[in-house]
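Coming up: chain A.
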Amino acid sequence: MSFEPAVAAFCCNWCGYSAADQAGAAKLEYPAGVRIVRLQCTGMVDPYFVLRAFERGYDGVLVVGCHFGSCHYKSGNHQAREQLDRVAPMLQALGIGQQRLLMTAASAAEGPVFAAKATEFVELVKRLGPSPLREVAR
Partner candidate 1 sequence: MADAIQEAQEFLQEAGIVHDAGELRGYASDASFLTLGTPSLVAFPRDEAECVRLVEFAVRHGMAIVPRATGSSTAGASIAPPGSILVDMERVGACDARGHRRGLFTPQAVDAKGRPVDLAKAGPGEELYVRAGAGRTADEMNRALARHRWVVGVVPSSSYSTFGGNFATNARGNGTPAYGAFGDALNRVRLVTSSKEGARVLEVTDQEEIRRLGGNHGLCGLVTELDVRIAPIPRAEDMLCVILRIESEDPERLGSAIGGLMKRVAASCRYFAGEFLFIDSGVVRPSDPIRKDAVLGVYFDPPAGKRRMVLLYRGTRDGMAALPGIAAEFPDVALREITYPQFQAMMKVRTAATGKSLQRVNVPGCEDFIIYDPARFGQVLVRMFAALEGADGRPVGHHYPDGIVVHYRPQAPLARKAIEDAWALNLRLREAVLREDLTVEDRKEHGLGLALFRDGPKSRHAELRALKARYDPANVFSPHLLDGRAEGAFVGTRFMF
Partner candidate 2 sequence: MSSAAPALAAVGDALDPALRILTTEGCVQCNKCTFNCPVHRVDVTFSPRKVILQAYLGGGDAVSERDLWACLTCGECQAVCPTEVPYPAFIRAKREQLRPVMDRAAPCKHGGFKEVVARIQARPGLKPDRRAWIGEGLKVADKGEVVYFTGCLPYLDGIFSYCDSASIGRAAIRLMNAAGIVPVVANAERCCGHDSLWNGDTETYRKLAGANAAWIRKTGAKRLVTTCAECYSMLKHEYPKVTGDLGVEVLHFSELLEELVASGKVKLTKPVDLQVTYQDPCRLGRHAKEYDAPRAVLKAIPGVKFVEMDRIRENSMCCGVGAYSTCDAQTKFMQQERLEEAASKAETLVTACPHCRIHFSCYIDGRPVDPLPALKIVDLTVLAAQALE
């Protein structure tokens, strides 16, 4: 039995989540281990969300927002990018690994893009193996 990664996907309401929604409606496949959390904007993503997801045993964290320039709140996704660029070295320092965190974009109409990126990320995480924090997931 190969390992099926659990991935927390923080998706913004306007783009990422809508894309995921579209993918679901069109019955496009993406791995079942991807758990979607809807936020108004990726700018809301706090380092705590990322860290807590890993503490709870998720093997990867995906953040899906609008394309740069298209953020519904103008610059939320830029903020998210800056935040996550700072969080990534923390994950490396802690021994979780910064590759387990990825930020990407998929607009509301890009259901297939969402499905493809989610699948790609899960493959990457699969290759990395289970998170070192996985054993004690709560």
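The candidates were selected such that all candidates are chains of the complex that A comes from, given by their letters.
Operating definition for what follows: a residue touches a chain if its C-beta (ideal position, glycine included) is under 8 Å from a C-beta of that chain, and two chains touch if they have at least 3 such contacts; residues count from 1.
Owing to the predicted nature of the structure, the values given are computational and were not obtained by experimental measurement.
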{"item": "In-complex contact partner of chain A, selected from candidates 1 or 2", "value": "2"}
{"item": "Contact set on chain A toward candidate 2 in their complex", "value": "46-48, 51-52, 54-55, 86-87, 89-90, 92-96, 132-133, 135-136"}
